[in-house]
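Apart from one protein chain that is not included, each protein chain of the complex appears where it belongs.
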Amino acid sequence: MLVLMKAGATEAQIREVCRKIEEMGYKAHPIPGATRTAIGITGNQGPVEAALLDDMPGVGECVPVSKPYKLVARELKEEGTIVDLGGGVLVGGNDLVVAAGPCAIESLEQALTIARSVRAAGARLFRGGAYKPRTSPYSFQGLGEEGLRILSEVRSEAGLKIVTEAVDRESLDLVERYADVIQIGARNMQNFSLLKAAGRAKKPVLLKRGLSATLDEFLMAAEYIMAEGNYRIILCERGVRTFADHTRNTLDLSVVPAVHRLSHLPIIVDPSHGTGRREKVLPLSRAAVAVGADGLIIEVHHKPDQALSDGHQSIFPSQFEHLMRDVRQIAPVLGRSIQ
Amino acid sequence: MLVLMKAGATEAQIREVCRKIEEMGYKAHPIPGATRTAIGITGNQGPVEAALLDDMPGVGECVPVSKPYKLVARELKEEGTIVDLGGGVLVGGNDLVVAAGPCAIESLEQALTIARSVRAAGARLFRGGAYKPRTSPYSFQGLGEEGLRILSEVRSEAGLKIVTEAVDRESLDLVERYADVIQIGARNMQNFSLLKAAGRAKKPVLLKRGLSATLDEFLMAAEYIMAEGNYRIILCERGVRTFADHTRNTLDLSVVPAVHRLSHLPIIVDPSHGTGRREKVLPLSRAAVAVGADGLIIEVHHKPDQALSDGHQSIFPSQFEHLMRDVRQIAPVLGRSIQ
Amino acid sequence: MLVLMKAGATEAQIREVCRKIEEMGYKAHPIPGATRTAIGITGNQGPVEAALLDDMPGVGECVPVSKPYKLVARELKEEGTIVDLGGGVLVGGNDLVVAAGPCAIESLEQALTIARSVRAAGARLFRGGAYKPRTSPYSFQGLGEEGLRILSEVRSEAGLKIVTEAVDRESLDLVERYADVIQIGARNMQNFSLLKAAGRAKKPVLLKRGLSATLDEFLMAAEYIMAEGNYRIILCERGVRTFADHTRNTLDLSVVPAVHRLSHLPIIVDPSHGTGRREKVLPLSRAAVAVGADGLIIEVHHKPDQALSDGHQSIFPSQFEHLMRDVRQIAPVLGRSIQ
Partner (left out) sequence: MLVLMKAGATEAQIREVCRKIEEMGYKAHPIPGATRTAIGITGNQGPVEAALLDDMPGVGECVPVSKPYKLVARELKEEGTIVDLGGGVLVGGNDLVVAAGPCAIESLEQALTIARSVRAAGARLFRGGAYKPRTSPYSFQGLGEEGLRILSEVRSEAGLKIVTEAVDRESLDLVERYADVIQIGARNMQNFSLLKAAGRAKKPVLLKRGLSATLDEFLMAAEYIMAEGNYRIILCERGVRTFADHTRNTLDLSVVPAVHRLSHLPIIVDPSHGTGRREKVLPLSRAAVAVGADGLIIEVHHKPDQALSDGHQSIFPSQFEHLMRDVRQIAPVLGRSIQ
């Protein structure tokens, strides 16, 4: 259930309703909206007795939630969530945000070279893995904290926000300290311990869709994070696993309008992992913006043939410029622009 | 193997090479290109003895084909095939073509009403089934030849080219007579008898990708048609079957650049079947144009709630206008426009 | 809707009810059961007016059908259908039937050699394609009618019933004439014209599940055949298409008990196509019998390396003997035996 407060409800009234909910043994999640605040209720096994809340001052109405997810549901919050990364970088607003960078951080020089070029082309976030989940235990697993320190320097040197993946509790603590956005990868989308830990972190979370996750499971994974109190979540479509073999994964762009319909959370698209093929990144980036994505996350490498991972799907800086040029022209068709 | 003739090769030289190939027991497929003619060779079990052709006048070079498909391969013909439907309607050229209309032809009035509205919005082809392959034998199976007669009237009344599905040899003969483009549906993509019959038809073929067809199988299906001598084929992506349940099928837009890379054939996208949801047709149509499709095929119905089939995925004429407005703005980003 | 006649209803009463149904504009399908006859009604758009039938002599009750399929439903006929192929070969009864033979008929000598060895090991049906649906138009497409003549000779020489695939109307007519069971292949499972034609044939039909067919679609395909009046259908699971790449297809054995639950039709399993790997045929054959299949269909070739198609999934005659030995021991665990 969720409680929709009246437009003019006071802070005190909201606090009082939350107090009442907690007193009933549940958890209250006040979510401010454009015109009014909604309070999500979690922790209940069965239906919540609405009668106890209905008549409280400031309460507009108590509405049952029709989906298994509550806090991520559009029902809770009509207008889209805007995740503010600071420095004017907003995800989910009218303007799109582009994140770019190498698959893995290899060295300061590599990171800075790429960061400067993607910055010049218009990226606002820098991506790059310090902890790499690899299919083989014998593959390069990332530089670890050293990689995070490099990312931190990239932020100050190149003026980009940083998004990087956390793969367990230890790396999550470090990523939270060094980065601006904590990425949870596709393979960990249902690593519920990690989701809960991310829910207790103080930084926004970029949650990638699992390789065979249904939309409901994807939103429920976000719900795990929100239920712990972290409401700043950016979803990310990165391709799903199908029988099709002309790309590494099948990019499911239809999930973008589907998420926008069911949830207030923003969603960006990763055409690099979504296709696994360099030459498909540009066309699918255009398509992702055209379908309505709130941003892109792109693998860029100045020497992809020497990349320690995923070189075949990284595009060259010049291709990234081309990509930015194209998507800048498509966004206005949807009444949007690129930040 | 294929024989690339020199740029200045004469008609007589081409004929002579074809004659020689037939004499060797094979079939010759001369395919004129922008600068030179290529001759595909089929009917061979093993490698063709190139030495017998290499020295003939006008022959540039004999190149082995690296793919299981030959005639549809980009190797055979560097520039894209343009399928000319007459009346200035070209599929595969610089400009995109949009086909629109109801799932099934229900009556002349229904067909004409929809045809006029989609024509006004910019469609050049009218789609509508006279023969409907339905999962249930008890569902409406189409008006048959009566439907084809209606389509024929739509052509003269509304000035639109007609594309409609053939489901067997009998309907193929009739569709060939009444329509401008013969559609082979997804369920029949590997109905090889039907493909061969379509290969002997004198009208262009719109070949839809099967629900679980790999790219190779899709191109091989087109090869079946070409091997019989019909070189005017338009491919169509219409969604594939996956575990994802937020759409009826998963629209695989990455297949568009993949087809363009491997084949010279044009490919259009059907976001109506590709999503099965009315509200997803607009965003996925934008994405299809942005990814580089050569056209769209859209289900439009003025009274979708009364449609005899697929009403839930048909858009309203006003939504179609909106769609056309959007895609007209996206095409120029790729240096293209809508016919 | 279906009409369940009383246990003691006379032939005349059944005829009278059918006559009444036809008079109402529908089609009547009387299906005799162990204790009483059920009459399926098709051809109705909405609900049938039961009141008109309820009081007729011999009518037990009129029951609405809860599934999209009617005639194939277990609701229509509680006991399993037994398809009698003549000569004591029954599919769907207590005992299992094994069909075996090469992928394609290559010559009389090849066919007879294999037929004799599989007959000796206990097969009762001989399989072998005269019409082969192949992904490539350049692959061996079968011997056609010559292949059917060979099959016919195999029947008299080796005393085996014959099952072979029809791919279109022409081949269906010939297969109906020469063979004992008409096979409809996976690629044609939704070739509705072919299904209807098979429904008008006088021979039993072996219907293979499509590569991405849901259970409902599979049963609806059988419904197409039954709706035309051919009630002798054997279903066949032959693997579905998934992301898994260690086998050619993923054999879905769970469909066997699912079919038995929902339908009265028998179902056999094809582990040769279901795995595409010779060394997997034996274990999956054991599993198919253990799961409750009504039979097996196995590719056997005495010289698989020289087979014109599917050699890699054909087992040797000695392996087939081993297979028969194993399944003969497993069947009794389910209270069954191998015919």
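A, B and C are the chain letters, set down in written order, and residue numbers restart from 1 in every chain.
Methods note: contacts are C-beta pairs under 8 Å (C-beta built on N, C-alpha and C of every residue); 3 or more make two chains touch, one makes a residue touch a chain.
Values in this document were obtained by computation on a predicted structure and should not be read as measured data.
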{"item": "Residue touching the undisplayed chain, where the options are C:S107, C:S254, C:S318 or C:S337", "value": "C:S254"}
{"item": "Identified contact with the non-displayed chain, of C:E49, C:D84, C:D173 or C:E279", "value": "C:E279"}
{"item": "Contact set of chain C toward the excluded chain (per top definition)", "value": "212, 214-215, 240, 242-247, 250-258, 261, 274-275, 279-280, 283-284, 286-292, 326, 329-330, 332-334"}
{"item": "Those residues of chain B which, in the complete complex, touch the missing chain", "value": "241-243"}
{"item": "Sites on chain A contacted by the missing partner chain, in the whole complex", "value": "42-44, 68-70, 133-138, 167-171, 187-188, 190-194, 196, 211-212, 216-217, 220, 223-224, 227, 241"}
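Criterion: only the chains that are shown with their structure count from here on.
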{"item": "Relative to chain B, chain with the most remote C-alpha centre", "value": "A"}
{"item": "Euclidean distance of C-alpha centroids - chain A vs chain C, Å", "value": "50"}
{"item": "Multi-chain contact residues (two or more partners), chain A", "value": "242-243"}
